[in-house]
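This view holds just a subset of the chains, kept in their places.
Letters A and B mark the chains in the order given here, with residues in each chain numbered from 1 onward.
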């Protein structure tokens, strides 16, 4: 049993900018040499989310529209009154979607469907340089 | 420390068809012989979700109604325009609820409340044969 750590760096545009991080997660799993276990990935930050979805332009637009409906970006939030950075909606989306995900792996492969990708969603209201932390716990 | 893997097979009807998978997870934990650790369960697919809820007919209907309100099944989605399979709402619900869950266990038992079950929700718009993958990491 062992733990293996790595990071993913992303330049993001904000406003529901979606990135497919599955290829990098597969690389990291391969580099780890681990065969059986669980991969955890997290954004150390409060204005992004991680989930699984088909990385297809249409459904990604649909997801961003649903989030816009639930947490409109043009609404005035208590958070904005307190801090004035205007990204209250970004924080809410992060708390709703979750900033981390756990994906099991077996036989050295992430357990994901063919049309299922792990995505990072940047909800902030400006471009960011993001770092995601990946931690694998498992055995060879 | 060890990793133990197993699968759960389900025949599902779609349209927010909810299955209590807790009994099978308890069996798998028992078979593993592990006493302390964390269980991860995932759907390798993009139109189902896993969460915890009381497996009671009323509240399950409530949950499906909330999801219908947030992501109506009769709305036209960009995903449907691209693919024509009419299950855009299924993908959105999967991304919102999440396709995986992590449940710690201790003394050989899943840490869950009496009225708290782990459920698989099939959101697709047709019957499916589903496989859930279960991965346990822990010690005896």
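We take it that a residue touches a chain if its C-beta (ideal position, glycine included) is under 8 Å from a C-beta of that chain, and two chains touch if they have at least 3 such contacts.
Model, not experiment: these values are computed from the prediction.
Student: Quick one: 2 copies here, how many in the whole complex?
Tutor: Total copy number for the complex in this file: 3.
By our rule, only the chains that are shown with their structure count from here on.
Student: Whole-Å distance, subunit A centre to subunit B centre, using C-alpha means?
Tutor: 19
Student: Help me check something: in the complex, which residues belonging to subunit B touch subunit A?
Tutor: Touching subunit A: residues 1-3, 5, 38, 40-46, 70-71, 77-83, 88, 91-92, 94-96, 98-100, 102, 133-135, 137 of subunit B.
Student: Using the touch definition up top, name the residues of subunit A that touch subunit B in the complex.
Tutor: Interface residues on subunit A, with respect to subunit B: 1, 36-38, 51-54, 56-59, 61-63, 66, 69-70, 96-98, 101-106, 111-113, 115-116, 137-139.
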